[in-house]
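As you look at this complex, bear in mind that one protein chain is not there, while each of the others sits in place.
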């Protein structure tokens, strides 16, 4: 792929709900050269951060840029059209549509038969192409949603816990797949499963109580005492 | 006290619990540990009848409560403090406590005095809307409310979440005190090892909807074991 | 100045009527979130309870006691048979309650005939208020509506049932964790709403023609009183009735009644656009 | 964006599949209706014409309700606007008789679309969906009815306006039963086939997706309120088209063409046919009309009881509509057969 993908950069991004500060002062750059992971305990503000990037939530302060474009206050549909695709935490597919129809809805332009076949085989759903989404097993719904994100031909792919509820094999397949995207798409993954993150060898950012407490290669993070304390509940 | 056998449950097509077996003795405090999303909360909810059991049984003091509706499970003697505490924000503190009385077997309409003695703030703020309390006070209210029903078994879901360390300790010692004085068993889902150390007799570790490892609280400083099951 | 007294009394009458017909709606729609298009028929049932009671030789006051009981029982039966199955799906609620409304209208008409029923109300004369004569019954209606409103608030604030209901509305899951049977609470709340509507029916009967279709006149307005006042709170009904009642009365002095009613409805839509929670949200 | 949605076909296969059995049924029905006048005539044929126009009205509701899942309880407003537009233009203004019908029809359709756009903008962009939308549209019908009754100098008040000329255009008059029947049939057929064609494409998919999860559709880059609003306005315009032709066909308008009862009746027509199928709306209207003739000739007050009972059964027994109920059974039978092979 020759398309150059601009950097997704967050500068001092904060978000509060009333007096509760969900995200405080987050600054980070996400690029396509490596996979990006956000980890942190429940309620650390990971999903809030993702919601702000894709426009579901407005930022309280700070800025989010995609290349030269400031997307901090943009509406969700506009951001999506810039090529920022998102996969939700709970698999969010259109249950009453078939697999193929799900792709047709999510594709930004009409899909050719070839493109469709390519996506179907990428996410291993060729045999299920006409199955209604509601009838797919949980794991395949996750894949379907990833496929939907791909059909948007995104520049940025935001994935919220893509392995939740997946079996060990499925989880491995997911990480293999994500690694193939390196360099082509900016991938940002929220995860809990440390084995999975280790597998990805991703650039990792740790959120705790809405703040970035560590950021760097996964090895650095793994040996960071503060991070271990947070995860094991030691204070 | 509580016997759970081969319990499976989940939401729609996603199965969360894959056959949980658990025995909880009288006056015993057991902690469930595990990563996020492995099914700890679902276990409590399934016991409570909020999530429907797909297969397996739950017995409380020999009574099969698997198929009972939630309100009858409450009346059978289980108090539940959910994650996020489940406070009725728009009711007053006292009204919240009065709601807790609904499941009392003796039908008493009096809030037990030991609760106000233990948490005087609840008496002080009696008429105030519960939504205005601080996080720690809400947790005290939630536990007190559950105790108002005079339960035999208390289910606590992450009581330490979002609470200052000193109150975490307070809650830990209060749980111990309850077990000693009021003849209660406690099943507690927790990530805070300090609280577990203070309150629990033993622990069980949950991975992908199954309890895979058990041990006494004293074993909790085993780094290898923690690393294996609880990540990093 | 003297013109202001009848004006305010007329406004108060309309407000009281709206208050009476909307309180049941505030419980069933505002609190329980059930779109009940058969609400008007509960009002009709109340008025026909008066017809029956007077037909059997009883008086207005007996009917005032009997109607809420009849409304409660019918409400309870309907909740168990139908409404309990449609809490999850608003579209189903709309279809089922509209069907119910059509059936109730026809059944009442088949039993009682289509002609207006003759009833006798109390207080036929008028009373002097600051030198202005005003119908005694309307004054009674105003007082009664306010008293009923106060009593309803008290029931909600002070009784066990009120507490259970308020708790269930916030989280029926947590209420059941406390040992409260949500089915029972729902049934009793729905029946109470029906009882209040039936009470309104008795009060309206001395003012209007009593026919099987009388209730439909109040359906949309009670919805809007609740929406404008703020669904989710009983006190919102007072705000909604106050605003819509005084506005409609004031407008009706200036422009034809029909247009005034249409304007008030249109205004209600605008209010909803900008204050979706109503003027006095829960 | 809307135009691309309308134009693009999501892979030839999909549209063909989607159009399959429904379009065969639709074309079959239209063909059968084309030869109907050979068997009935006169007064009966005008009754059938009215059924066709009510079917068009039902189709308009199904276009919105069936495809977006949002129930409009106020569709009689648009039918009524079409009817009143036609009546007011042809009675109160002295317009050249050659084009008066066309002007009246355009006025009605335009007004309906405008009202739908304004109200739709207010509530759809305001995030009002589901039950609240239904109540607001219910109020819309009440307001429209109030205006129709309370503005007698223009609308004729409670008695309505009598003396709307038959539909005619540039000297072509559709006054006699046969020609007015064919006019209704052509309009219905065109609307039915074109809306089925459009809805079998991407727009139909996106609307279904909005029913499933509107937020998700937004994150995919669609302006969902705009899509809903456009569908609402198109649906309103189609309802007004039916109303205008109905007024011309029958020669009058009255407030009950813009009343709550009509709003609810059209819901039944659609529900009987199974909402979301489009062709079902046409079938449903015919079935209900036939039933109504039978039942109300036995006892006038039995009809509302039958409708009422039907509404309740609809929810408790066949929530997807009786037609879908039967279709599902058939499908299941067929699938079982295939499984056997």
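Per-chain residue numbering starts at 1, and chain names A, B, C and D are given in the order in which the chains are listed.
The definition used in the following text is that a residue touches a chain if its C-beta (ideal position, glycine included) is under 8 Å from a C-beta of that chain, and two chains touch if they have at least 3 such contacts.
By definition in this document, contacts and distances are computed from a predicted model.
Entry comment: the absent subunit's protein name, as recorded by UniProt, is "Substrate-binding protein", drawn from "Substrate-binding protein", "Dihydroxyacetone kinase", "Hydrogenase maturation factor" or "Heme exporter protein A1".
Every visible chain touched by the undisplayed chain in the complete complex is listed here: C, D. When the missing chain is restored to the complex, the residue among C:207, C:266 or C:279 that touches it is C:207. Within the full complex, the residue among C:60, C:87 or C:137 touching the omitted chain is C:137. Touch with the chain omitted from the figure is made, among D:242, D:257 or D:279, by D:257. Against the chain not displayed here, chain C makes contact via residues 3, 6-7, 10, 13-14, 17, 51-52, 55-56, 109-116, 118, 120-121, 124-126, 133-138, 204, 206-209, 211, 217-218, 249, 252-253, 256-258, 261. Residues of chain D in touch with the missing chain: 42-44, 46, 146, 149-150, 152, 157-160, 162-163, 250-252, 254-257, 299-301.
Just so it is clear, only the chains that are shown with their structure count from here on.
Counting C-beta pairs in contact, the pair that comes out ahead of the other among C-D and A-D is C-D.
Ranking all chains by how far their C-alpha centres lie from the centre of chain A, first place goes to C. Centre-to-centre separation between chain B and chain D, using Cα means, comes to 55 Å. One finds 43 Å separating the Cα centroids of chain B and chain C. Annotation for chain D: no residues touch 2 or more other chains.
Here, these are the chain pairs in contact: A-B, A-D, B-C, C-D. Per the touch definition, chain B reaches chain C in the complex via residues 48, 50, 69-71, 74-75, 80, 82, 86, 88-91, 95, 98-100, 102-104, 145, 149.
Those residues of chain A that touch chain D in the shared complex are 54-56, 76-78, 80-81, 85-86, 88, 92, 94-97, 100-102, 104-106, 108-111, 113, 116, 148, 152. Considering their complex, residues 35, 82, 85-86, 89-96, 98-103, 105-107, 109-110, 220, 223-224, 227, 256-259, 261-262, 265-266, 268-270, 272-273, 276 of chain C touch chain D.
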